[in-house]
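What follows is one structure encoded as structure tokens, with my remarks underneath.
Here the complex is missing one protein chain, while the rest keep their positions.
Let's turn to chain A:
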């Protein structure tokens, strides 16, 4: 259960995660955001019943920093298309949309046993598959995220091995999470159990800012 010290137990994490997945579906979220899904960890091919993580994958983002990016398509409609020969190779029917500047992000929320708090792992890649570097990611963040990142001490991005995928992902370091979550939760007078259900939405509304993930306000308001 969620403790008064800003930490979260494994059971609390799992319960809160389930609530988040459900709530996310109910509320109106940004058009370009997919759903959160629960991924059970599997050991030797059998999915674990208690251990898993939350995943929000395939979040598209233009380089400009907005979550939603309307890719501007070059107008390629050939006006004087009067070549009447049926033998012309109709290359111009096939209009390319240049979405080369689209970045795709994956976000995972993983429970940290050592800090007893959720940890955000994320990675971004270009549409051709190339993983983004931290600098490229920062370039794509909206200015208020950059401000959060540079001003607050609790949010610094490091690259660490994803605990379940054994590949390096970027992560927001969890060392101060307990402290600020304690402050955040103190305000609400809700019951213990209720508090742990609200833990993830509250937490996400804060860390989401740092990585440019727009979290709808309704997520942590009472339905």
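Following the convention adopted for this analysis, a residue touches a chain if its C-beta (ideal position, glycine included) is under 8 Å from a C-beta of that chain, and two chains touch if they have at least 3 such contacts; residues count from 1.
Just so we're on the same page, contacts and distances are computed from a predicted model.
**Q** Which one, "Cell cycle checkpoint protein RAD1", "Immediate early response 3-interacting protein 1", "Ubiquitin-like modifier-activating enzyme ATG7" or "Vacuolar protein sorting-associated protein", is the UniProt name for the chain you do not see?
**A** "Ubiquitin-like modifier-activating enzyme ATG7"
**Q** Can you work out which residue in A:38, A:60, A:115 or A:156 touches the chain that's missing from view?
**A** Of the listed residues, the one touching the omitted chain is A:60.
**Q** Just one of A:26, A:161, A:179 or A:194 touches the chain that is missing; which is it?
**A** Residue touching the absent chain, from the options given: A:161.
**Q** Check the options A:49, A:128 or A:151 and report the residue that touches the missing chain.
**A** Checking each option in A:49, A:128 or A:151, the one touching the absent chain turns out to be A:128.
**Q** Contacts of chain A with the missing chain: which residues?
**A** Spelled out for chain A, the touching residues are 31-32, 34-35, 60, 68-71, 73, 76-79, 81-82, 84, 86-87, 89-97, 99, 102, 104, 125, 127-131, 133, 161, 167-168.
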